[in-house]
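The other protein chains are all here in position, but one chain of the complex has been omitted.
After this line comes chain A, so read on.
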Amino acid sequence: MSSPTEKALHLLRYLPRVSLNNLSPNPYFKKKTYKVGQYRPREKINKSNRERLRFWPVGYEGGRVPFYLKIPIEEYYKNHKYRRQYPPLTLFQLQLMIDNKAIDPEEPIDLTSLCNTNFYRIDPRFNHFGVHLTDEGCNEFRAKVNIEVQYAREPVIAAIERNGGVITAAYYDINSVIALHRPMDFFQKGEPIPKRMLPTEDAVEYYTDPKNRGYLADPQKVEEERQILAQKYGYKLPDHSRDPIMNIRKDPRQVFFGLEPGWVVNLRDRQILRPTDPDLNQYYRD
């Protein structure tokens, strides 16, 4: 035909447009890459005491953190990325939600009810394991509720119980939290409802303590503690025997009210599929 140049130009007419995604690096101009940890020559720009025959400041230990700065060790944020977090919700906000009919006090309240209001949100990706009910607004709180939280202190427990309500502190592992805080998104996945795991070692003490109204605490002792708290804060304890709502509690392995672990909720066909295998059923009850 013709010269190589002409052949190349002829080809160009049929090739795609040159852009950044169809260029290849020039094999003759490779930049040297250093692996992590490998020695690489670095430019020394600034001169320190070392280069000027001066004395280092008192306490200098050759570059490592000196003793007088290291001690005392204040590990407030150590492993903060791995520790459980409980975003706070005040009693005032809770009362507001109830007054604005975002939450129905006639039904038991748990993390799902709180997240469904869209006023309170948590994100399990940030290690949010549930709700921490705080005591701001404890005096203005007037609702009678059966509420399940993940952490609550004594004044909060007193504020809820003096209005005739019931509060329980319950633990949910991260998979259960993911299911619980956005149930519709979870059901759309088509996964079986998980078996809620028991609390980790550091949390067992909290959730088995009747003073905290832990869900794994002895109910008899919880009743005694209710009496003690009523005496401490100066209110009369109501009788719950005539109120069936106040006695509704989840099983320690249950994630949703009315649904068992192992069930698959089919939103499309509006069905619930239950496992029939006895071994599987036993697993979800162990």
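Quick note on the criterion: a contact is a pair of C-beta atoms (placed from the backbone, for glycine too) under 8 Å apart; a residue touches a chain by one contact, two chains touch by 3 or more; residues count from 1.
Definition applied: contacts and distances are computed from a predicted model.
This figure omits one chain of the complex; the name its UniProt record holds, of "3-methyl-2-oxobutanoate dehydrogenase (2-methylpropanoyl-transferring)", "Trafficking protein particle complex subunit 9", "Electron transfer flavoprotein subunit beta" or "Large ribosomal subunit protein mL62", is "Large ribosomal subunit protein mL62". Residue-wise, the contact with the chain that is not shown comes from A:237, picked out of A:174, A:203, A:237 or A:264.
Here one chain is not drawn; of A:66, A:87, A:192 or A:252, the residue touching it is A:252. Taking the complete complex into account, A:155 is the one of A:66, A:87, A:155 or A:275 that touches the chain left out. Taking the whole complex into account, chain A touches the unshown chain at residues 138-139, 155, 158-159, 162, 166, 195, 198, 216, 218-221, 223-224, 226-227, 230-241, 246-247, 249, 251-254, 260-261, 284-286.
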